[in-house]
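In this view, the complex is presented without one of its protein chains, the others remaining in place.
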Amino acid sequence: MNLKRFGAPAVIAMTAALALSSCAANEGGSGDPAASESTLSGTLVGAGASSQDSAQQAWIAGFQTANPDVTINYDPTGSGAGRDTFLSGASDYAGSDRAFNDEEIAAGGFAKCAPDTSIVELPLYISPIAVIFNLEGVDSLNLDAATIAGIFAGDITNWNDEAIAATNEGVELPDQAITPVHRSDDSGTTENFTEYLGAAAPDVWTYEADGVWPFEGGEGAQGTSGVVDAVTNGTGTIGYADASRAGDLGTVAVGVGGEFVEYSPEAAAAIVDASPFVEGRADGDLAIELDRTSEEAGVYPIVLVSYLIACQEYAEPENVELVKAYLSYIASPEGQDVAAEAAGSAPISDSLREKVTTAIDSIQ
Amino acid sequence: MTTAAAPIRAKQRPGDRVFSKSAVFAGSMILVTLAAVATFLIVQSIPALFADSEDASILDTNFWAYVGPLVFGTIWAAALALLIALPISIGIALFISHYAPRRLASALGYIVDLLAAVPSVVFGLWGIGVLAPAVQPVYSWLVDNLGWFPLFAGPVSGTGRTILTAALVLAVMIIPIITAISREVFLQTPVLHEEAALALGATRWEMIRTAVLPFGRPGIISAAVLGLGRALGETMAVAMVLSATGAVTFQLLTSVNPSTIAANIALSFPEAYGINVNVLIATGLILFIVTFAVNAIARWIVARRAEFSGAN
């Protein structure tokens, strides 16, 4: 007679039981041993930057297909949480939009790593950030850093402003208000974008680089998808987002050393090669000091470099081979191409790959 | 079933004892759970309450300056949502319980119930993709023609993703909740009361006003509180729809809008680390307190009216 009281949960349990008897058609585990000679097995857990997520999913898919007994989970919890998770030892590797800084490395305490060893930081995900806009009849604009900064700071409020017209001869600019759209969440994209503005147009952009938009003004939107949606659905809007998501929206060619450079994977990879490594780091630590003001030809300066972070020496040896194999796959031309296709990232150059490979080999 | 045959005695039956004990046990479980949640929140919040901008990078000056605008935004958005949703929900509930043909009514009630299940993410997607573009022209018109009214002051948002849109989305989200409970309560109105009113010559509206609404008032308030609770705590939909810049403003139609506590947690938590996490959890504690205060006020109103409500 208590049936009625437990009716609803019983029903749920029954439905669940029905669902449980089914199975995912694409998950056979290692049912097809002939397909691979891989001897790797185990589970890797990574966490960190959501910017890398699409690329991570592609890498995981590629790696798991080649090694059917391996399961890799990547949690796109965000760079800060990813670094914390790695620090606490809850993940085997981290993805982060910035490298650990000197103080954090000096403090140490990486729980997964052997005591008193350093960490390996690999810049394996380079993503150009496009400045996108939605303006009827205009597909591309040439803007220098000062103008971009002026627009996002709210100093330039109309599309027919002289500063915009000066670098865009022949483009018909409408008399329309500009709605700048920025990320309302804390993000590496915003941090890199504001860092660029601060470095390239220090007179106009006086705010510090930060993952949170530094002042009240313009329109906020959540995540890359939110910004793209807001720019697409609005009129006279301009925003910044991962270049892979620019789609049909107009994009800005950014002024570098007197020329205007459209974003492209090559131009984005070029800025990384043109920038020095952070000084005073351990051998495997390839943290990069991006040179935003570089005047070299063909360099696209608004990029987000996201790192994969692992231990130099793991305290427990069980997953070392797996980590090395996975990172090697990511660094390989194949891995970089997979990410480029899935996430629109810029493949790393061969010279960088050499250094990365050395660093991966040193992991133990 | 066998105990039913037991002789009638003044002393308690074992069944009774077991049943009442398990009821008390269930009640105490709530106590335990809540104590655990509260302990967790308070312990995690303490470092944040005394932090300044040196400890936590997301603070400008101190915690209270950080949380103030968020509290304002939370209450403002939820109040707007309730203002929109409550009359409409009561309307729907009355329509289903007393106006629509009976057969149609249960189907309608079913549809409304289903909407309570739409995940907030989907409301967010719908808000960005469908609602915001649809209301933007209306907002433009309001700013152009009624801009002198402070709430409608310009400049109008180019995307329609304003606090009013967020409140509309919230209203759509809480309408099913308020409607479902009010409807059930209206249906429980004693038929004798209703028939007595009608027999005295009351029109349908007079019957509702004199019999149904007084009977249902505590239920309506309960429903409104549940709805308000959801509106206050709603995270994803607001985070996705609202163009939140953290300003304190009453203007409904501009790009510059206050953020809400829950949305702010969702926006900032993924990248938070160190003491910033504590700051965000502390804002959660504040939200908890705000919601509780609202609930307490509603309870007080219900209790004050209970003796007149007609419910036993």
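Should a chain be cited, it is by its letter among A and B, assigned in written order, with residues numbered from 1 in that chain.
Methods note: a residue touches a chain if its C-beta (ideal position, glycine included) is under 8 Å from a C-beta of that chain, and two chains touch if they have at least 3 such contacts.
Note that contacts and distances are computed from a predicted model.
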The complex has one chain missing from view, so what does its UniProt entry call it, picking from "Phosphate transport system permease protein PstA", "3-isopropylmalate dehydratase large subunit", "Succinate dehydrogenase hydrophobic membrane anchor subunit" or "Sulfur carrier protein DsrE2"? "Phosphate transport system permease protein PstA"
Which residue, B:W76, B:F123, B:Y139 or B:F152, contacts the hidden chain when the whole complex is considered? B:F123
Hidden partner sits against chain A at residues 1-2, 4-9, 11-13, 15-16, 19-20, 22-27, 45, 47, 50, 53-54, 57-58, 60-61, 64-65, 71, 73, 75-76, 85, 88-91, 223-225, 244-245, 247, 338, 341-344
So that we can see where the missing chain sits, which residues of chain B does it touch? 3-4, 6, 8, 13, 15-16, 18-20, 22-27, 29-31, 33-34, 36-38, 40-41, 44, 87-92, 94-96, 98-100, 102, 108, 110-123, 125-126, 129-131, 168, 172, 175, 177, 179-181, 184-185, 188, 190-191, 194-195, 198-199, 201, 203-206, 208, 218-219, 222, 225-226, 229-230, 232-233, 235-236, 261-262, 265-266, 269, 281, 284-285, 287-292, 294-296, 299, 311-312
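Methods note: only the chains that are shown with their structure count from here on.
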If you average the Cα atoms of chain A and of chain B to get two centres, how far apart are those centres in Å? 36
In their complex, what parts of chain A are in touch with chain B? 1, 50, 76-81, 83-84, 177, 179, 181, 184-188, 210-213, 216-222, 226, 229-230, 233-237
Touching chain A in the complex: which residues of chain B? 1, 57-58, 128-129, 132-133, 155, 157-161, 239-240, 242-247, 255-256, 259, 266-274, 276
